[in-house]
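Before anything else, here's the structure in question.
Of the protein chains in this complex, one is absent; all others appear in place.
Chain nomenclature is as follows: A and B, assigned in order of appearance, with residue numbering initiated at 1 for each chain independently.
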Amino acid sequence: MLEQVSRDLSLIREKKPLVHHLTNFVVMNETANMTLAIGALPIMSHAPEEVEEMVQVASCLVLNIGTLTPYWINSMILAGKKANELGIPVVLDPVGAGATKLRIDSAKKILEEVNISTVRGNSAEIAVLAGIQAEIKGVEAISKSASSEQIAQDFALKSGCVAAVTGVEDVVSDGETTITIKNGHKMMATITGTGCMSTTMVAAFNAVQKNPLVAALGGLCAFGVAGEKAAYYTNNKPGSFHVALYDEVSNLSAADILDRAKIEVTQKELA
Amino acid sequence: MLEQVSRDLSLIREKKPLVHHLTNFVVMNETANMTLAIGALPIMSHAPEEVEEMVQVASCLVLNIGTLTPYWINSMILAGKKANELGIPVVLDPVGAGATKLRIDSAKKILEEVNISTVRGNSAEIAVLAGIQAEIKGVEAISKSASSEQIAQDFALKSGCVAAVTGVEDVVSDGETTITIKNGHKMMATITGTGCMSTTMVAAFNAVQKNPLVAALGGLCAFGVAGEKAAYYTNNKPGSFHVALYDEVSNLSAADILDRAKIEVTQKELA
Partner (left out) sequence: MLEQVSRDLSLIREKKPLVHHLTNFVVMNETANMTLAIGALPIMSHAPEEVEEMVQVASCLVLNIGTLTPYWINSMILAGKKANELGIPVVLDPVGAGATKLRIDSAKKILEEVNISTVRGNSAEIAVLAGIQAEIKGVEAISKSASSEQIAQDFALKSGCVAAVTGVEDVVSDGETTITIKNGHKMMATITGTGCMSTTMVAAFNAVQKNPLVAALGGLCAFGVAGEKAAYYTNNKPGSFHVALYDEVSNLSAADILDRAKIEVTQKELA
């Protein structure tokens, strides 16, 4: 699988696919820059008057509810439905789902009305969407009654989406195959928006890879390995780490993926 | 007092309180990152449908009118009233108050409808709110008819809020006790949002310290000392200084506060 990931990384840089984001105000610049760093091109556009037209040139669509309002959710659904019509994959980041009624209702509405390929969130957000008990404090996952592996698998089975659950260890699952990714670094929690950036990475891989499980694996592996490399020389310096993260994503090589990615694959036992 | 500030710094890092921001588009990412750097956790959320629910988990609320519209002011008042109900301190940043009728009216409306703990602004913004003549050019303080000490004390006496006035020297006052803080560096004026970041710092200290005067002192001391340390190796390089500022806030120690903070306390004479 890691060979596929490293081929997809090359494909992103070769094809420079457009990734259309309807995302939150906090990370618009940062996720646009991360899109460029991995080798793709960002579009940030949200007016209901244009999102259906704009998404037509994109190879993947990101819907991120971090600073949601009903106006934005409406635009997200318009863009998502058009993407579905055109076969463009849609990645959802349900930021803070579980923290407020608006967030959980909006995330569920998007999941109902749009055919979502992949949901990337922390364990509490994905647990809430899977109907598993979890504690969320603001937008931070605090505790949960199940492992990230269980949460990812459960959500994938119930929703039909690929689950990409990030945390100390990341987990991706399509319900049948569940992969734990033991990369990343604690520095990634010291700057805002690394969750949203990881969603962007998953989206960039979805723009060139038809199997969303492999794409989710690619995005999270690439981001985790780049984070480790950046933390190597910026440990305990969040400002410097933030800068280094773009440098390292931009310079990530196939060899980095093959040498450094640490994954464990488990198959669901047949019932 | 500085011993208390250094204890509060430790408390922020131990408790990781949530600081809910309704702030301007220019600094959302930067103030979220500064919240993390000092050791607290940011929430950025503004929809009127959710702010009352979201603020319930916060330990402090920031209302910053930098890119205000009536829609945002409405959300700020909703969040502020709910915070008041729950005893959560509210810090107001009246960006550009005095520059336009909308800004002065909005700042006054918030002050009337919400019980504000602390107002952090430049001398012109606070002077305008205190009814003292001052000149503001865009969002920059240009001139004023009184010293920052007088402005801070006057505003605090009239409003019942703690005043935190930033500039070449910072001043905090509750009307009775006025403290001048001789830290900070001219580099802090070379990047946008350092005023808003200082408000975030004051808010983070309010999240763990019940005396808002001590919290304002803590926030501005911590930020000023970190700014000096960052400027030491990035002088005249605003991009590098911006990065270093997060690094230094993140690495600020109790010893830094005790060794480097330069404050002067004056008590109002009894009438």
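One rule holds for everything that comes next: contacts are C-beta pairs under 8 Å (C-beta built on N, C-alpha and C of every residue); 3 or more make two chains touch, one makes a residue touch a chain.
It should be emphasised that the depicted structure is a prediction, and the values quoted were computed from it without experimental measurement.
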item: Among A:Pro42, A:Gly96 or A:Gly121, the residue in touch with the chain that has been omitted; value: A:Pro42
item: Residue among B:Ser75, B:Thr118 or B:Ser240 that touches the chain left out of view; value: B:Ser240
item: Residue in contact with the excluded chain [from B:Thr67, B:Asn211 or B:Asn251]; value: B:Thr67
item: From B:Leu2, B:Ile191 or B:Ala254, residue that would touch the chain that is not displayed; value: B:Ile191
item: Residues in chain A touching the chain absent from view; value: 18, 20, 25, 28-29, 32-33, 35-37, 41-47, 49-50, 53-54, 57-58, 242-247, 250-251
item: Contacts of chain B with the absent chain, listed as residue ranges; value: 24-27, 29-30, 66-70, 96, 99-103, 137-140, 190-193, 236-240, 242-243
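Criterion: only the chains that are shown with their structure count from here on.
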item: Chain A and chain B, separation of their C-alpha mean positions in angstrom; value: 34
